[in-house]
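Excluded from the complex is one protein chain; the other protein chains are retained at their positions.
Going by the order they are written in, the chains are A and B; count residues from 1 in each one.
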Amino acid sequence: MSQDATSMIEAAGVEHRYEGVLALHDVSVSAPAGSFTAIVGPNGAGKSTLALILAGAIRPTAGRLLLDGADVTERAGRRGLVEAGVALIPEGRRLFGQLTVDENLTLGAFGAGAGRAETARRLAEVYGLMPEAVRKGKDRAVATLSGGEQQMVAIGRALMARPRLVLIDEPSLGLAPILIDKVYETLAMLRQTGVTVMVFEQLAVKALQYVDRFAVIERGQIRHQGLASDPDAREMLRMGYMGAEAA
Amino acid sequence: MNAWLRRILTLAGGALVAAVVGWPGIVGDYGQFVIASIAFYAIAVAAVSLLAGLCGIWSMGHTAFMAIGAYTAAQFALHGWPVELSILSAIGLASIAGFILGISAGRFSVLYFGLLTLALCMAATEVIGHWTSITGGDEGIQVSPARSILLGRTLDLRGAVVMTVTLATLALIVVDVVASGPIGRRWLAVKSQRTASAAMGLRPHVENAKAFAFSAAVASLAGVGIAFTISYLDPIAFSLDASVQLIVATVVGGAGNLLGALLGAAFIVAVPEAARGIPNISVFVFGAATVAVLLFMQKGIVPTLAHLLRPSRRKAGESVQAAAIDSAAIEELVRACLPRATEGLVVDGLDLSFGGVKALQDISFTVPAGSALGLIGPNGAGKTSLLNVIGGFYRATSARAVRFGAQDLIRQPPYARAALGMGRTFQHAELFAELTLRENIASAARLGAARRAQAGLSARSPEEITSLILDALGLAANAEALPSALPFGVQKVADIGRTLALAPSLVAMDEPFSGLDERERSAIRAILQGMRDAGVTILIIDHAVQEVLRVADRIVVLEFGRVLAEGAPEQIRNDPEVHRAYFGADGAPARTAAA
Partner (left out) sequence: MGDLPAVIASGLVSGSAYALLALGIVIIFRSTDTVNFAIGDTATLAVFLTTSAMAAGLPPAAALVLAVLIAGLAGMATERFLIRPLGAGHKSLFIALVVTIGLGLIIHAVIGVIWGQRPIVVAPVATGTVRVFGVALTLNKIIATGIALAAMAAIAWLFRFTAIGVAMRASAEDHFAARIIGIRPTVIASLAWFIGCGIAAIAAFFLAADGSANANLTLSPLFRAFAGVFLGGLTSMLGAAVGAFTIGVLDNVAGRYLSANYRDTIVFGIIVAVLFIRPSGFLGAARKERV
C-alpha cells in the first residue's frame, strides 16, 4: 500500500514510542477513498497505536499523517480529526457504559458539531441500522447491553458524526462468530455507501473474507501487504504471525 | 555531596547554633525564640517531607503527632518526670499511632489519604479543644520547666532552646541516615512500584506503616520542643492552619530533601515574623509562595536549584547491544548467584473466575527444573490472569495443585513467593524510578542474600553480586543512571538483572520482548539463551510468538482461558488449531461474503 495519488488517509514513515517504549517502527500505510482495508496482526503488534495515529488521536513521535494528501500531523493529538470526517472506534469500543444508547449516539453528533435538528435526523437514520434489541433498549444504560449490541452502538456512535472514514479497532473482540459476521456485514454495507473503512483485526482470516486490501503488522512493523484475493494471502499470514521455520 | 560529609556538617552546624544560643549574653530572648521555632519546625517539616519524598504519602495530619509530643511533655513536666522519659514516651506513643494510621495508607490513593489525614487534623484539634484535663482546652496549658536526669538539673528557657536545637540536629541526621540507607531505598522502591516490590518480597503496607510510624515519632519531637521552648501550649499550634503550613514548607523546600526541610522551616517562621505589622500578609505570602513554587518549580526550591547548578550529569544511556552480552559471562553469573535448579513449577487443574465469568479453566502444565516453557495465546486468552495467579496477585478459584517444588503456592501471598525462589520480570520493566540501576539491583541483592546463603553459594556481599550482574548484562556503563534516563531496552535488561539478584529458582517473564526494537530484542534473546544454557528454570509469557518459539523448549498455547495446544515449538508453529486461534478459520481465505 505505497503512496498513491488517490489515498484518502496515509501514514508515512510513522514511528511511535510511549515513554520510550517502541510501539511502531517506520510504518507506512494508506487507504484510497472508498476502499475497505484490514490491518491484521497478533495482539501487541501495534495495531491499536496505528489506529490512534490514523485517527489523529495521538501524534506520532516521527513521520507524517496525510489526509486527502494534506499534512495533518500537527493537528493530531488533541481532538482527533472528527471534524475532518474521520471517526475512530477504539480498542474496547470505549462506549459510555453508564449513559443510555440514546445519549451515546447523540454525543457522536454533538462531538462533530451537529445541531439539534441534524442530530435528530441522523439518529433516525442510525437507528435504522441497529438491531431490534438496541432500538427497543434506547433508554437502557449501554453497559447492560450484550457485546454484539454494544459493538453496533459503537459503530452507530461513529456514524452519527457522518464520517468519510471509519477506523475500527478489533471489531471481533469478545464476540461470537455469528455476531462477528454481522458486524462485518454492517461494515461492508457502510462501505457500499461510499465510506472508506479500515479495520484493525487480530482474526485475520475473518477480515480477509470482507476486505479488499490488507497489511500484516507484527512487532511494530509492516511485514507483508497485498490484496485479499491474492492466492498467497494465507501464506503471508502464516509468515507474518508465526515466522519462518527455524533454520 | 557525600552523605557522611553532609551529616558531619549538619552536626557541626547544630553544635555551633547550640553553642551560640547556650552561651549567655549572645542571643537575646527574641533571637532564642526564632531559633527555637526554626528548630522545632525543621523537625516537623523533615517528618512530613520524609514521608512525602520517600513514600509518596502526603500527611496533612502531622500536627496531631506534634500534639502527642507536646502534651506528653507538658504532662510529664507537670508531674516532675524527667524530660528524657517524656521524649521516649512521646516517640513511643506517636509511633504506635503512626503505625496504625500508616498501615491503612496503601488502601487509598495519595489524594484520599491526604484528605483523610486532613480530617484527622480537624478531629485532633477538636479533641485538644475539649479534653481540658490534659490540654487545658482553648485556654491552653502552662508547661513547667524540663528536668533532665542526664544533666542532673532543671533546664531554664535557654537550656530548653539548646535542647531543641540538639533534638533538631539529631533528628535531621537520623532522618538522613534512614532516608539514604537501605531502609530508605526500600521505601522508595515501594513508592514507585508496589507490585514489583511485593514480587521482590517486600510487604508494601508494612513498609508504609513503618515509615509513617518513624515520621510520626520524629514529628512528636517537634512537639516536645514546642512545649519547653514556648512553655505554654495553645491549641492553635496544632490547628489545620499549622498542618497546612507544614505542607507549604515541604512543598516550598522540596519533598524528601533535608536542606529543603530546613529552608521550609525557616520560611514558615520568618514570613510571619517579618510581616508582624501588616495583618494577613503572611497568609497571603504562604498562599502565593505555594502556588508560585508549584507552577514554576514543581519539585520545590532546593531540588530545582540543585538541578540548575548541576546540570544533568547523566548522559543519554547507550542502548543494549547483543554483542555486549557474553553467554559465558551469563553462565558464570548464574552459577554465582542462583541456586541450582532442582524445583519445577506444577499447575494442575487450575480454575479462575471473576464473579461467575471464567477467566481460566482446567489449566494444567509443568515447567520442569532447568527448562524454558513458553506460554502464548491470542488476545484475551488469559495469559496475564495466569501470570497473576502464579505471582500470587489473584487467588485460584480452585485447583488440584499449584506447586513449586514441594511447596504449595495456592495460599501464599505475593510477597512470600520471592523467598520460595520465584522471581518475575515485568512487561514495563517496573524499575524503581528514584533508584539508579545499581541501587535497583542492589536492593534486590540484599533481599536475595538469605537465599544465596541457604544454597551455599560463595559468600559474596550484595554489592559484589550487584557488580557481577551489572557487568554480565552489559549494564555497567549505565549503573549510576536513573531508569527514566535510559532506553527501554536497558530498563528491561536491568529488570532481569534485578530478578536474578534475588537468587530465584524460577524466573517468570512477562513479555520480555514487547516494546523493543530488533537490536534490543536480540540482546534479550542472548540473555535468555545464556540463562537457558546455564539451566535456569524459565517461564516466558509473550505476544511475540516468533520470539517465544525461538527460545523456549516447550510451548503451551492458551485460548479462551483453556489450554489449546502443548508441544515443541516446531509442532506449535504448524499446528492448524493454533493458526485458527491466531488468525481465523482454517483453509485458504475465500472471498465469500463481500457485500
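Observations on the structure shown:
Criterion: contacts are C-beta pairs under 8 Å (C-beta built on N, C-alpha and C of every residue); 3 or more make two chains touch, one makes a residue touch a chain.
Not measured: the values here are computed from a predicted model.
Within the full complex, the chain left out of the display is in contact with A, B. Of the options A:Val40, A:Leu67 or A:Leu88, the residue whose C-beta touches the omitted chain is A:Leu88.
Among the residues B:Ala288, B:Ala453 or B:Ala568, only B:Ala288 touches the chain that is left out of the figure. Contact with the chain not shown here comes from a single listed residue; of B:Ala123, B:Ile149, B:Ala328 or B:Ala453, that residue is B:Ala123.
Per the touch definition above, the residue from B:Leu115, B:Val206 or B:Ala401 contacting the chain not shown is B:Leu115. For subunit B, the residues touching the chain absent from view are 58, 104, 106-112, 114-116, 119-120, 122-123, 125-127, 129-130, 244, 247-248, 251, 279-281, 283-284, 286-291, 294-295, 298.
Mapped onto subunit A, contacts with the missing chain fall at residues 55, 57, 78-80, 82-83, 87-88, 90, 94-99, 103-104, 106-108, 110-113, 116, 119, 157-158, 161.
Heads up, the rule we're going with is that only the chains that are shown with their structure count from here on.
Taking the mean of the C-alpha atoms as each chain's centre, subunit A and subunit B sit 41 Å apart.
Listed in rising order, the residues of subunit B touching subunit A in the complex are 378-380, 428, 487-488, 491, 511, 513-517, 521, 543-546, 549-550, 569-570, 573, 578-579, 582-585, 588-595.
For subunit A in complex with subunit B, the touching residues are 17-23, 25, 40, 42-45, 170, 173-174, 181, 184-185, 188-189, 191-192, 202-212, 218-220, 228-229, 231, 233-234, 237-238, 241-243, 245-246.
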